[in-house]
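Take this structure, written in structure tokens, and hold onto it; I'll ask about it next.
Of the protein chains in this complex, one is absent; all others appear in place.
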Amino acid sequence: MLTIKTIDDININERLYQLNLGPQHPSTHGVLHFLLTLDGEVVVKAEMLIGYTHRGHEKMAENRIYEQFYPNTARMDYLSGMIFNTGYCETVEKLCGIEVPKRAQYVRVITSELNRVASHLLGIMDFVMGIGAYTPFLYGWDDREQILDLLETISGSRLTYNYSRFGGVRVDVDQAFCDGARRFVDRLRGRFKLYKDLITDNIIFIKRTIGVGVISKDVALDYGVTGPTLRGSGVKYDVRKNEPYSSYQDFKFEIPTKEEGDCMARYLVRMAEMEQSLNIIEQALDNLPEGPVRADVPRFITPPAGDCYHSFESARGAVGYYIVSDGTRIPYRIKVRAPSFSNLFVMNKILPGHFVADLVAIFGSIDVTVPEIDR
Amino acid sequence: MNTSYGFKEYVKDIFTGSKSLVIGMGVTLKRLFQPIVTVQYPRQKPIMTPHFRGHIEAILFDDNKSHHCVACGLCARTCPSHVIKVQGEKTKAGDKKYGKKYFIDFTKCSLCGLCVDVCPEKTLKFSNEYELAFFSRWDGVMDLMQRLEERK
Partner (left out) sequence: MNMTQLPIIKDVYGFLGPDLMACVTGLLLILMFVPLNSAFLVWVERKVAGHIQLRPGPMEVGPHGILQSLIDAVKLMCKEMITPDLADKYLFWIAPCTVVIPAIVCFVVIPFSPIMQVRELNVGILLIFAFSSISGLSILMGGWASNNKYSLIGAVRAVAQSIAYEIPLLLSTMSVIIMSNSLKMSEIVAAQSPVWNFVWQPVAAIIFIICTTAETNRAPFDLVEAESELVSGFHTEYTGMRDALFFMAEYTAMFIGSSMAVVLFFGGWYGPFFSGIFWFVLKAYLLVFVTVWIRWTFPRLRFDQLMNFAWKVLIPISLLNLLVTAIVIKVL
């Protein structure tokens, strides 16, 4: 019977050894460094060392005007750049009291949800690839490619969109985009069976994920976990529903939750969330109002002195932007609350007792983007 | 945690597991004979959408067979990466200014599109070029006005 001793029980030189997993490692997306203390292959203690991609986005914000911070937003979480970009614009609009036209809000919802689906697809498939199946990854990539093509037709870019602007969006959507989005919704709905056959029902996948990396409700709440990871632990919290922003109150959608809190639950929550996102996209396309897509805002914005906190749901959880303005064109301080940070550090709590192979699975199922943590 | 793993579950696992594996293999076998979806890049070139954001480019207007740049410098000021340098010159009559040289350092550009948004004369657009790899750092520095002359 294998009993895992804690690090204090035995002499470290005697039987435990340390393993540096990362910063250059095939499955630590980006550059995350795990300093693991292992007993055989069982993790006794895990330390996450971050900061390898620190670029100082928050400090950069203090040296440039509000508009110039657009490109930085998408580069924090490069997988849901549209959501981060839109969220930043919403925060500044909230600070200045700008009323965004309804059409622009709907377009933002459509693009954000498409981006969320793209991010979830990548997150899920990367998780599956971490477990060892390479082919589903490329099938997911194929679907994601459709979204990127679609978003490219309106924003002109595939990853760092810079599509939202203060008071609206940069380019109006055309009929071709709407048709393409509808086609994509139908296509992805048809593809869910493929993923079910290839991944969800697969016995190896089930054995690798059920009961692995259980985050209980209390632990999740204690560590400030948000997003699909929190919902996988059975907490029904989604910023889109609990504190609706933009036009999310107009749409009917569910918050999928699972009680188990293991890797499988998080995977299923993401899968269900993609379906909900497709519903939102469809409703928004059906009810897309006519009108302008950009409010009348000055060329360079000058918010009044004061501060503002805005929270929104990215693909990884609740993001918060806190902006302090001193009444000039340059922000005094921008603070970003990145969901990946709290989601990652819950691994500290749950990793001990798991295998190294499980670490990859848990890390994949939590779906962290490291640049977002390091900023 | 999962305590009730008896003989029945064991047998059931073997059968459902084998079935799921066979189904999964069927999925991949079907894909083996489907047409490929990738583009063989250097042999086939993808077509960019009209909104594609390459580097910026001066628009050639029909009315004066040239650009409308007045060298106001808003684009240079709004650029987050300080990529743009504009040099203006007074016209012969001396009443108007126009852009003579317009340098961008594409290697530093983050393609945010603020310069295009901010231009009061709407004389900037994005090019559709995407093959923007250079052998030298200086190849990334381009003069838009010169490129415009070449396009005429």
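A and B label the chains in the order they appear, each numbered from 1.
Please note the rule applied: a residue touches a chain if its C-beta (ideal position, glycine included) is under 8 Å from a C-beta of that chain, and two chains touch if they have at least 3 such contacts.
Everything numeric in this text was worked out from a predicted model, so none of it was measured.
Engineer: Looking at A:31, A:60, A:178 or A:204, which makes contact with the chain not pictured?
Structural biologist: Answer from the full complex: A:204 touches the omitted chain.
Engineer: One chain is left out of this view; which of A:32, A:65, A:128 or A:293 touches it in the full complex?
Structural biologist: A:128
Engineer: So which of A:39, A:77, A:238 or A:358 would be touching the chain we can't see?
Structural biologist: A:358
Engineer: Where does subunit B touch the missing chain, residue by residue?
Structural biologist: 10, 14, 21, 24-25, 27-29, 31-38, 40
Engineer: Please give every residue of subunit A in contact with the chain that is not shown.
Structural biologist: Listed in rising order, the touching residues are 17, 19, 25-27, 41, 128-135, 138-139, 142, 198, 202, 204-205, 207-208, 355-360.
Criterion: only the chains that are shown with their structure count from here on.
Engineer: Could you put a whole-Å number on the gap between the CA centroids of subunit A and subunit B?
Structural biologist: 23
Engineer: Where on subunit A does subunit B make contact in their complex?
Structural biologist: Contact set of subunit A toward subunit B: 64-65, 67-72, 75, 135, 139, 142, 145, 152-157, 160, 162, 165, 170-171, 194, 197-198, 201-204, 211, 299-300.
Engineer: What residues of subunit B sit close enough to touch subunit A in their complex?
Structural biologist: Result: residues 1-2, 13, 16-18, 20-21, 23-24, 26-28, 31, 37, 49, 51-53, 74, 78-80, 110-114, 117-118, 126 of subunit B touch subunit A.
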